[in-house]
Structures are given as C-alpha cells and as structure tokens.
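The complex appears here minus one protein chain, its other protein chains still in place.
Letters A and B mark the chains in the order given here, with residues in each chain numbered from 1 onward.
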Amino acid sequence: MFFLDKAWLIPLIPALSFVVILLFGKRMPRHGSEVGVVAVGASFALSCGAAVRWIMRVQDAKGGSALGALGRSIGHLGAQGGGEAAVLPVLHHVTWFQNGGVRLTAGIQIDGLAVVMMFVVTLISLLVHVYSLEYMRGDVRFTYFYAALSLFTASMLLLVVADNTLQLLVGWELVGVCSFMLIGHWWEEKPNSDAALKAFLTTRTGDIGLLTGVIMTFFIVQRATGVGSFNIIELNSAASSSKVGHTLILWCAAALMLAIVGKSGQFPLHTWLPDAMAGPTPVSALIHAATMVVAGVYLGARVYPVFFHGFSIGDGGINPMAAIGGITVLVGAALAFVQDDIKKVLAYSTISQLGYMVMALGVGAWTAAVFHLFTHAFFKADLFLGAGSVSHSGSHHSFDMKTDMGGLKKYMPQTYKTFVIGTLALAGIFPLAGFWSKDEILANAGHNDYKLFLVVGLIGAFMTAAYMTRCVYLTFHGEYRGAHGPHAIPHVDEAEHDPIDTMASVEHDAEVHAPHESNRLITTPLWVLSFFAVFAGFLNFPHFSKFEKWFDPHFPPAFAEIPTIAHPAAFNVFLAIGSVGLALSGIAIAWAYYEGLLPQGLSSRNALLGAGRRFLVNKLYLDYLYENVIVAGIKGPIAAGVYWVNQNIIDNVLNYAGKGTQAVGRFTYNIIDQKGVDGLVNGIGTITGDSGAEVRRLQTGRLQFYALMLVAAVVIFAGSLWIFT
Amino acid sequence: MIAENVAFGIIAAAMALGAIGVVRTKNVVHAALYLVVVLAGGAAQFILLGQEFVAWVQVLVYIGAVIVLFLFGIMLTRAPMHPKDSLDNDLRWPAAVTALFLVGILVGLLVHTFHADKIEKLQVNGPVRTGQITNAIFTSYIIPFEVVGVLLLGALIGAVVLARKD
Partner (left out) sequence: MLLNEFLILAAFLFCTGVYGVLARKHAVLVLMSIELMLAGVNLNLVAFGAFHGDVIGQIFALFVLTIAAAEVGIGLAIVLLIYRNLHSADLDDVDTMKG
C-alpha cells in the first residue's frame, strides 16, 4: 500500500522542487528546468503507482481480480455473491492547527477520483515540462517559469488529494496565484499583465462563493453530527442525511456553484479564459485547458451530494447547474467560430467542453463528467501544444490563423497529424476518446430525464466539429499566408522598411524561420497525448466500463445513495450514431465552406447574419458589459451623480436658502430700513450666509465629519432596532 | 462586598473624570496624563475582577510603552502646549449629542439585558491564575498568538518604513 498511503509525497515533491528551483535554479547548468522535470517525473511515477494500487484495491474488494476483468455485469454479480464490499478511500491526516475547541486537519483522501486527477495532472504537467524545455528556451525568466510550473503542479495536487474543504480552498487559491503569475509571464507587454489581472479578479469573484461555501460546509456537518468539520466525507454524508435542512444545502450549493462558474470558465464569468491565452502556450495547455480550469468541475464531483441534494438533480427537468453548463456549451462553441487567433479558438472550445462537464454533473452523470474531464485533458492539451508548436516553428510566434498560418500541413506533418487526432477526438468521432465520454454524457442526459440538455449537447457536438474543422483548415490547409514563407518574400513589408534592409532581414529570417517541423522535445509530448486521445476512451467501453468500475466512489455513505451514479445509463447505439453523424456533418459543412463549395460571404450580405457575427465577434458584449457598463457605471456615472447631487442640489439648497434669506432681508431692509433696524436685518443676512458656508464646509471631504455620520447612523439604526423590537 | 463596591465606585469616578479630561483638556500633554489615569484605573478594575495578569500587562504595555510613545508623538509633532484656540473642531456639539445618544442606548440595553446579574463565580472558582492563561494561549490559541506576533512584526517594520526620513 506504499503508493496509496504515501500519496502525500505526490504534491510534496513538486513543492520542494519549487523551493529548490527558486533558490538554486539560476546557478544550475540547465537553469532549474532539470529539477522541475525530475520532480514532476517522480510525482508522475508515484501517481501511476497509486493508480495501479487503487485498481488492485477495487479488484480485491469486488470479488477477485479474475472475475473483475470480465466487466461491470460480472462485477455486479460478484458483488451480489460476496456482498457489496465498500472500497474505502485511503485516509490520512495530521492536525494542521487547533483553535479553541475546533481541530483543523490537513490530510489526504485517496479514492478513484483523486487517483484519476493525480494521473492526469502529473502526466500533463510532465509533458508540459518537457515541451517547455524547447518552447521556452532562452526566455528571460526561464528559471522563474519552471519554478512557477512546479508550484502550480504542487498546488493542483494539493487540491486534488485534499480530504477537507479548507485544504481544498488553499490549493484552489494557490493555483489561482500560479495562473496569475504564468499568464503574466511576459508582463512587460501591457495586454499580458492586463489579462493576468483580469483572470485573477474574475476568478476571485467566484472564489467569494468558494469561501462562503466552505464556511457553510462546516456548519452543514455541524448540523448533522453536532461537531463542525471541513471533512469532505463527513460533508457528503451530512448533505445526504435528512438532519440538515434543504435550504442550507441549497445555499451552500449555490455558493460553490459560483466558485465553479468562476474557476471553470462557465457563463457568464468565462471572459477571463480567452484572455488568459496571453500566457506562454505550455501554460495554456497545462492550466487553462487540462488542469486548473477543471478544478471547478473537480470540486463539483468531490462534494457532489451537496449539489445533488441542493439542486434536486434527481428530479429531472432543469436545474441551475445543468442550465449554466448547457448555456456555456453553446456560448463557447458559438464564440469559437469567429476567432482568428488559434489559441482563442481552443480557449472557447475549452469553455464549451467545461460546459459539457458541468452540464454532465448537472444532469446527474457523475461518471460521465469525470470521464470527460479525463479524456478532454488529453486531447485539449494535445491541441494546445500543437498550436504552440505551430507558432514556435511555423508562423513566427504568431497565433493568428488568418494572417500567419495556412498550408502548414506539408511543413509540419507531425504537428498536423497530432492536431487532427486531437480535433477528431474533440469533435467526438468514433472511436476516439471524446466520442466515448461525450456520448456517455448525452446518454445519461436522456436517461435522467434531461431531454433539453440532450439536445443542447447534440447541437454542441455539431458546432464543435464545425469550428474545429475551420481551425484545422485555416491553420494547415490552403496557401501559406505567413510573412516568412517561401512564397511570401516578394510582397512582404513593402511599405514599412527600406528595400535593402527588408531583403536582408527576410532572407535571414527565411533561413531561420521558414516553417519547419518542431524538434523532438515538442513532438514527443504531442504524440504521447495523441495516444491517449485515441485510446483513453476505451477505458469506459460499453459493457467493459473499467473507468466506472475502478474510479467511481464505491464507498458509503453519500455517493452510494445517489441513484444516477449507482445506475448510469446504458450505451445507446442510436444516440451514438446520431451524435457522430452530427459531428461528421459539422466537419463536412465547414470543410465545404472553406473549400468554396458553399456560398461565401453570407455574413456580409445578409444583415441578420452580419449582426449575429458582430455579436459573436464582440464576445456577446459581455466584456463590454463588464468593463464599460458595470465598472464604468460604478466609477463614472455614480460618482458623477453623487458629485452632481453634491454640487447642484446640496449647494443650491444652501445657496438658495442663503439667497432667499438675503432677499427677504433685502426686502425687509427696504421696508423697515426707514424705521432704523437695518442692523438687525444685516445680522440675519450675515448669519444665514455664514451658517450656509459653515454647513457647506461640512460637505467637503473632512474625515471626522464622515466618521460622525457613521457613528450617527449606527446610533440611529441601533436605536430604531431597539425601539421596534 | 461593600468594600469592593466602594473601591469600584472610587476607581470608576476617577476613570470617568480622566476620560472626560482626555477629550476636554486644552493641553495635549495633560491629555496624555489623563489617559494614564484612565488606564491605571482600568488596571485597578481588572485586579478588582481577579484578573491580575491582564492588569499588569496593561500597566506595562499601556502606561509603560504606549504613553511614552504618545509623548514622543506630541513632541515630534510640536503639539501646542498652551494653544490660543481650541483643540476641538466645530463638530463638538453634534459629536457630543451623538456620543450621548450612543451611551444612552448602550446603557439602556445593558440594564435591560443584565439588570441584576452578579459576578459571583469569582468567589466560587477563585481568580483566574496566570498559569491557566498561558496554558490556554499556548495550546488552544496558539494560532492567533502567532498571528499577533506576525502582526506586531509587520507593524514594527511598517512604522519604521513610514516614519523614517528619506
């Protein structure tokens, strides 16, 4: 049991690597990268060991490994024969700190979900570490980059192994910080640091939900057991028990849902994810496609009973989680159509796929969600790293498909092949990985009485296939449009440079930067990921269902009571054919469009389509809404309004009061002057004017006046509260 | 019992007068000295309540250190010792009314809530011993204790950074 009991080593090793790289990296022969690669490699080895041990543990508990190999049906028979043996998670914890009577622990909970996540995170992190050796070669902050990657891996693993929500929160925030550091890796350029800030602040909006949700989990457990705790297993059983009121669980689920929306780029807080593409491409692959953004989905899967009971997922129809996921599927896919930047296409695609996962959780398809998370990590990382390879070797560090790519198929055959594999897997073409996981989501959506989301999923599948075809076509087919290709030399930079200089530099650049295949450090990770993109799906082959058997939570209390996990939908052949058919037609239509077989320029001729396209190009105006309406609304009009009130109303009231009194005074003066009391009248005028000036002075930024208002308000509220109760 | 109540009354009167002195005096140094009266009175009340550890900490930290700090502050900002004009601003009356209302509400609520509750456990359990406090601080409240340590360090560095001339 070494691998399971010592699983705390898995996050610890990259954490130590972070410290070592930070302290000594610069003086090492390879600037710290070797430490990072070795550490993550070690973590990966340990994760593999843990996965193998976990599978053995399940097999042992489920009536012998020989029988277990025959699949789920036999497994069920064996379970009936020998009694449903619970496969308990491996739990270890130490007291983190104690405050008053509350003891907080730090520990590990190793079960199927954690094992899957550890495998995915360490594998992709390892590949990204290797890939970055070439991709980031010669970067100014190479050492820093590797340190941040190590810290990121460590914090993600900390999040994954957490046995309590508080530790999960710590890991969650740490990955957020690492994401910020890595998106802003090239912070010298303003857009990059802006993007980093945006990502940080947007996810922080969701983190408010996580914080309140985590606090609520403490009290949910307290209601159920009498002793408050952040422990996840206790939370799950508490959420399933009848001792806790539904309202509390609903609020907790809503707060945690906000966290998922922020972290996993769900509508309407998805806008940070495309901007996060400002970071180096390996980071996009690791953080913004495969691991960090699925932290939200992981949270959903981890404390699933809270959502299941909070949102009444078992009832079918519609619920907030499925609705948000479904909207995100369609919004992400629609936005992916109009992007010219290859990484942004992939970013919106990620949003859309994360929408699938959240939707799967929302329709009760727990296994399908986790399975899709598992397969998606491989092909999305594959696609991102492929895009990075294109920009690194093919398009002169540009990501613009329309101006700098095209026709790269013949220059970069390996990148092309792996990219196509990733595309087909993402589109859900039989028999690649994406097919199996997406189909499972759709089948369960239908099975659990969520017909609407079945339709949403099918439309999403069609759109996914079409926009990915567009992306592949623009990047790899057609003519090369880049500035430094062999055909491009004559008409390059005519206006910008003087001819001699241009020729010289272009010749130089053409030698160095003509599109070529990336070297082995880049293509090897691509092929590894392509391998998984092809074969990972077979883990949950119908009637074989290893993934489900091995990694589903088989332990009481909470998960066993959830019917949709215990009895998932069976494989549906018609649905499978339908979804593959839709995906293929999506590919065909997009292909035909770009080959010129379909009428072109629809959006420029048809006003309605044009408006639709403009709507998409502007990202549904959400950024506009956030930046120009909400932020500007707060700092602009409201401030202006307050100023206006201050200037016009308050001042005018005082002025008119003063003037009115003066007018009265003048009137009186004229009338009564003859009677010789002008001194009195002048006095009134002066007093009014002075008091007006005095009152006005109070309005102008004096600290103690504000403090007085504060205390007076407290007094008034407290007094009225006391009187009225 | 009566002796305790008399002691309380005397100390409380001194504290109240001292507090009024702090907020009414025209001499900034006198204000600091009135503050000493209030804080020393507070320490005496703590002893009266049988909580002697916090009383001595109050004497050491407040009267020993904080007041000295205040005197330094007065000196460094050349605060007026015999000012011609008042040390109060023109919010005096609104502030006084607000404070009066606040004290009225608080006293009303306190009388309403605890009207005749007596502090008797002192006689039952005996005064709280210093050992008990240290035990609690270094076991149950170790995290807040350490956080406060970090906070003090931060304040120290912050004060140095803010106040140094550069």
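Definition applied: a residue touches a chain if its C-beta (ideal position, glycine included) is under 8 Å from a C-beta of that chain, and two chains touch if they have at least 3 such contacts.
Here the structure is a predicted model, which is why all the values come from computation and not from measurement.
Undergrad: Checking the contacts here: which visible chains does the omitted one touch?
TA: Within the full complex, the chain not displayed touches A, B.
Undergrad: State which residues belonging to chain A touch the missing partner chain.
TA: 643, 646, 699-704, 707-708, 711
Undergrad: In the complete complex, which positions of chain B touch the hidden chain?
TA: Within chain B, the residues touching the omitted chain are 1, 4-5, 8, 12, 15-16, 19-20, 22-23, 28, 31-32, 35, 38-39, 42, 45-46, 48-51, 53-54, 57-58, 61-62, 65-66, 69-70, 72-74, 76-80, 86-89, 91-92, 94-96, 98-100, 102-103, 106-107, 110-111, 114-119, 121-122, 124-125, 128, 132-133, 136-137, 141, 144, 148, 151-152, 154-156, 158-160, 162-163, 165.
By definition in this document, only the chains that are shown with their structure count from here on.
Undergrad: Touching chain A in the complex: which residues of chain B?
TA: 89-91, 94-95, 98-99, 101-102, 105, 108-109, 139-144
Undergrad: In their shared complex, at which residues does chain A touch chain B?
TA: The touching residues are 97-101, 694, 704-705, 708, 711-712, 714-715, 718-719, 722.
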